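First the structure, which I've put down as structure tokens, then a few questions once you've had a look.
Note that this complex is displayed minus one protein chain, with the remaining chains in position.
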Amino acid sequence: MIVRCQVREGLISMKDINLDYAAAAPLDKKVLEKMMPFFTEHYGNPSSGHILGEKPKAAIEEAREAVADLINAEAKNVIFTASASEANNLVIKGLVKAGKRKGNHLIASSIEHFSVLNQLKTLKKEGYRVTLLPVDKFGMINPKDLEAAIDDQTILISIQTANSEIGTIQPIAELSALARERNIPFHTDAAAAAGWIELDVEKMGVDLLTLAGDQFYGPKGSAALYVKRGIRLMPQIEGGIQEKGLRAGTENVPAIVGLGEAAKIAKDTNSERTGKLAAIRDQLKESLFKAVPNLHLNGHPEKRLPHNLNLSVEFVEGEALLMRLQIAGIYVSSGSSCTSQALKSSHVLSAIGRPPELAQGSLQLTLGPNSSAEDIPYITGQLSEIAALLRNMSPLYHQYLKEEKTNASV
Amino acid sequence: MIVRCQVREGLISMKDINLDYAAAAPLDKKVLEKMMPFFTEHYGNPSSGHILGEKPKAAIEEAREAVADLINAEAKNVIFTASASEANNLVIKGLVKAGKRKGNHLIASSIEHFSVLNQLKTLKKEGYRVTLLPVDKFGMINPKDLEAAIDDQTILISIQTANSEIGTIQPIAELSALARERNIPFHTDAAAAAGWIELDVEKMGVDLLTLAGDQFYGPKGSAALYVKRGIRLMPQIEGGIQEKGLRAGTENVPAIVGLGEAAKIAKDTNSERTGKLAAIRDQLKESLFKAVPNLHLNGHPEKRLPHNLNLSVEFVEGEALLMRLQIAGIYVSSGSSCTSQALKSSHVLSAIGRPPELAQGSLQLTLGPNSSAEDIPYITGQLSEIAALLRNMSPLYHQYLKEEKTNASV
Amino acid sequence: MPQYSDKVMDHFTKPRNIGEVEEPDGVGEVGNPVCGDMMKFTIKVKDNRIEDVKYLTFGCGAAIAVSSMVSEMARGKTLEEAKKITNKQVAEELGGLPGNKMHCSNLGADALHKAIDDYMAKEKVSAG
Partner (left out) sequence: MPQYSDKVMDHFTKPRNIGEVEEPDGVGEVGNPVCGDMMKFTIKVKDNRIEDVKYLTFGCGAAIAVSSMVSEMARGKTLEEAKKITNKQVAEELGGLPGNKMHCSNLGADALHKAIDDYMAKEKVSAG
């Protein structure tokens, strides 16, 4: 519908610049190639008692090794799931249900993904106590806050490695040390981080780690959970004894193979891939801040994902920005309530203390395979123009101008 | 390892006959073709606020229509999951957790898939009462048994449409009528049946229905759950509000598209596809029974899945059969304890009253895309020879011969 | 991005009557940034008719299109006629709005009505 309208109105852009790769990225062609034989040729069931199951079985074990390698874990401690959300649900529900450690208290940060937060909300209704740690204006958790929150009833601490929206990377090793001292299981949701920054379950000191293939050019429907030896989880999808009995269901062999290949590539080319994107991101940031006044950076200035930039364009609303940018052939996402399906503005931006008008005007820009420095002037020009245009019709901007004038004349 | 050994020993067969398509079937090439653009081209996130999400979103809604069509449901009552096991877990855990209907009693058949049975086992430990209905020697449930089992505490009845192992098709409409009268939610696990026999949620009178794409030439990692309006489930994977809030996680667009296409093809070509395979199956059955003495059919002689044949080869054990057949290039599965990862013989065969020695010697033969009547003489010859060879070394067979002789001479 | 009608897209991309009328006879403000939408309507009244109407809008695509549409619908109408403009009419004129954007149409008519009320209140004072 929108496409029709754009074409008719002559609005369609010749540009096609994806700045929303965190929402979805194309599958790496090399990964797809590796997956292909497992659709129609080596299609067997890895649990089969005969030869048709052997190639698929070997392939998923190879993928397990590759995923384990990416996070410096042992393959036998890695299981596959169909999404990061599923892995996070297995961690929290599975650990609570296993009930190995007695207690009724769970700790997470206030900027976790909804696949963590919404479970905690449910548990709260069921009588569990939940502490959501605050973050500072950069989105960082203070280990002191974690230390203060822990009590002798704490059964799980879950803190993301990095935030997909504002990119902030947490001091996981420091945080997990507090858990380890007290023998409390520590989970980190590394769905946004895996493939982008170095992960090492030993150095990080975590007991459980979630990662997702589609976040680093692997296939949708592919994710994994690291479960340290000794941590007991109750399966949440019960049935067959696939994945060490922790996750029933016929293995999605192509997806698992793809995840393994993506992990291999991420491991091999990590610094090159991320270095390139970080450089483009930094240039883009500089260019935008030069061209557009009243721009605000969300998230940590340095400790952030290399491909992530999050800005608030003061005085304007995100969906309007997003729509205008789209007409210009630039695709972004926003923390605005109008762009969220739940019609709520970003809980992350509110946790870092952004007032509503800045949260509403936020733009999440994430780079990916086709990102190029060549597009920066065009992006900058468009955003600058669009911001001016929308500000021109914004009551908040007019108010601001009046106040500026008053201040100046005082 | 086995391959190496076979090659060296000159044991490798020129034949390559899959008779275990229920374990896994190759993805239909037309389905794969339909999926392909969604890996690298229309890779967007259906929940995205911009144009990159639109094609994927439209595609999953089209798939939803196609799946709904296959079971005569409305698209808005169909949600996607990553496996039949996941769907079954959402049904049982989700319904119990939603707690809409007060009660502590659940009913299922004793030949359900483990993704139903193992949950019930867990619920039993938590204090729920569980009734597992018996089946007759053909694997059929008697509606009278269901009626007798229902009490005013019954909150869910879950009975499979067809059994994947012995192929028996249940009288779902008759069974669900008993539930409907009493307003008890009725679930049917149609994972083995969908794509093979006509399914119509209205005629079947079910409130919930599970199906899986990989069972009818669709992709692994694709499944769906029909949830009738008014049935309340608690999501088991909590997080984002994808799939009407019933199942969080970024949509696996290629898998969903593939499931939709497989459903379309199954709907269009169902009678031709299944008619052809049923004919081959019947010929194979006749041929085997003629050639091999002391063979027993497991499951219902008529009310069974068109591509399924299940036999017990008396006096011999299944893994040995399976290995010998594999060397002959014929791939099958068995209900023998030695071929199961859990080292337990089939609960289905024991439920239909097969004594252990017959359960141990069972062969599950399921046909698929490359099945051909031309292979029947070869299969028959091989099974006949192998059965003779293994019987010749079977103490049970020798005992039987002695008894025969005694009887004959009496 | 919600599935907006062509009419919505037209008003969003080419919003009419942006700004504030000079020395407005009536001012109406609704919403706030917390909800994601804010509108300020200013009107010029002559002979009981809306002679000029402008708006400033902070908000999503629907909010901008609604403001623009309301300004067009109001211009030239008598105050009584303009008071009768309903949210439903606005949405209809725009070729419909996605379900979760219907609240935006409320804002537009509300802001206009507030501006008219503001004018009438002032009139009363000066007449009284």
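For clarity, chains are labelled A, B and C in written order, and residue numbers in each chain start from 1.
Note that a residue touches a chain if its C-beta (ideal position, glycine included) is under 8 Å from a C-beta of that chain, and two chains touch if they have at least 3 such contacts.
What you see is a predicted model, and the numbers here were worked out from it, not measured in a lab.
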| item | value |
| --- | --- |
| Contact residue for the chain not shown (choose from B:Asp28, B:Glu317 or B:Asp375) | B:Glu317 |
| Absent-chain contact - pick from B:Ser115, B:Thr210 or B:Ser336 | B:Ser336 |
| Full-complex contact with the absent chain, from B:Asn18, B:Gln360 or B:Thr380 | B:Gln360 |
| For chain B, the residues touching the chain missing from this view | 1-2, 4-6, 8-9, 11, 315-320, 322-324, 326-327, 336-339, 343, 345, 355-357, 360, 392-396, 398 |
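The rule we apply is simple: only the chains that are shown with their structure count from here on.
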| item | value |
| --- | --- |
| Between chain B and chain A, distance of the C-alpha-averaged centres to the nearest whole Å | 36 |
| Shared-contact residues (touching 2 or more other chains) in chain B | 49-51 |
| Junction residues of chain C - those touching two or more other chains | 1 |
